[in-house]
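One protein chain is absent from this view; the other protein chains keep their places.
Should a chain be cited, it is by its letter among A, B and C, assigned in written order, with residues numbered from 1 in that chain.
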């Protein structure tokens, strides 16, 4: 499976987490692909931390330089949506008014600790709004490929990369599996696309239990 | 002199402190009379802490229940004025964007400490925005009758009433005199309406020096 | 988008004894009159109130306070409601005074999900109470705690059915922050419109903070200037 396929698989599975009536914030990377897989009857409000609630799709023509998503790409506003300043935007996030935040991850540990902002010496993107989203979202879902390109695990006992926020992730979705983060640690909930349990065991550093339906 | 006369004299003198281009906040009581004595060519912006910059006079007819000054009385909005929330209102005040704040006082001490919010056991008005105005205004002018009705002084060595804010008053205007508050204490700047220096000495507890033009 | 319009009866069912109730308004201007009446009729008691002031005895939250069913009040002044002062003196209403601009920031701090702030305002005065002192560098500040409420009462000029809000003149005052600080935020709006009817730039409070919306019949009290003989100067709202 190439990386592109994996991203599509992850995004398609993540879309099932999004239900009508929810307010959803999507991070860049894989999460930005999630809307492509939403069923048409799913009526959600997308929040973007640069100041939109009710964000609509990319405009077909005539992009407005003053109307973008948090990644700087042109978007539209749906009927009933509104604009606001950055402080109000993060007030929504910290106060838990965003129901689901779907973020890309570099590593997640067994207790739901998230690392997604820096690979020291390699990439210095900066943390952006990820710390607040991790802190405030009622439900935080982390999306990532199951391993590094060289096969090293990303679901860790303890994150080796600098932490974004501790004990915040509720669910991890990869191209191979879905894990819930519970008080007792990770629980494997689903195997995706014909992946075997053995395969998941081999490429997952963190210990995990099995959901009843997988036993 | 009756109380009403004294209040008019104080307000008329205070009006001379207000110059074109200033942003001015007026407290209730005597300060609210100041606009009556402004020369027509004086172009000031009145700020009210309930959320107006550019407050105009009482409407002749059709008072709007949703447009009042900080005392709850109907006002109007001048051209170019605007409305805002209470946090923005006090941001202006704390950041020193209000040039002059004219407050009523119960007592002022020699170092400019202001008491104007409570007479324990007698009146419990509450502090309102006075603490912020005292803290933030670039220039704070305290207006009060020179003494209590029974003759007890209100310009004190040390305030005996609970303090609103320490070392904040820049000028004291009574019906008898104008004092500047300096690093060395009070300095008598003017005698009003034929008051004698001796009379002021007798009814002022705090020590004061004389401005050169009074020597 | 969720339609949040409901009835005053439903609102009454949400109120409970001992609740912390935040309310918008400044001297009654911008306090939702229908929600105050709903509270009065509810028989709910021991309410912990937080708002700019105690209104007047017949205006704003003052109408409820005079009934003696509030247990405590955090406010910047109560001078315009002499009954509130009497209840306080009689030990029947616990009053905490907070400087006006600090109070609205405490409500905001709760409303935006922060954990309070530092200021020099009020330091060394009676209003310091037992607030913690925090030393940063060589300066000492008062710590002001955030405030949130079980219920928040908000008055808006217009709401769309999702709860996007716009306000009217000086009736805005503390309402935008009260709206953010409620666990359950109830808005009384002069006008309720469909989503899309408000200019997305003019929305002051995004609907995400709003739980319920009821239509207003307008304010149902006489303002002080409509009854000039009733009050001495000292009974008017003070700051």
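FYI, contacts are C-beta pairs under 8 Å (C-beta built on N, C-alpha and C of every residue); 3 or more make two chains touch, one makes a residue touch a chain.
What you are looking at is a predicted structure, and each value in this text was computed from that prediction instead of being measured.
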Residue in contact with the excluded chain [from C:40, C:88, C:114 or C:184]
C:114
Check the options A:70, A:108, A:155 or A:203 and report the residue that touches the missing chain.
A:70
Please give every residue of chain B in contact with the chain that is not shown.
21, 23, 43, 45, 47, 53-54, 77, 79-84, 87-88, 90-97, 136
Touch residues of chain A, complete complex, unshown partner
27-29, 48-52, 63-68, 70-74, 77, 83-87, 89-91, 93-94, 118, 123-133, 135, 162-166
Pick out the residues on chain C that sit against the missing chain.
105, 109, 112, 114-120, 132, 134, 136, 139, 141, 143, 145, 166-169, 199-202
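Convention: only the chains that are shown with their structure count from here on.
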Using the contact definition given at the top, which chains are in touch with both chain A and chain C?
none
Quick one: point me to the chain whose Cα centre is farthest from that of chain C.
A
Computed distance of Cα centres, chain C from chain A, in Å
37
Taking the mean of the C-alpha atoms as each chain's centre, how many Å separate chain B from chain C?
28
Can you give the whole-Å distance between the Cα centres of chain A and chain B?
57
Going through chain B residue by residue, note those that touch at least 2 other chains and give them in order.
none
Shared-contact residues (touching 2 or more other chains) in chain C:
none
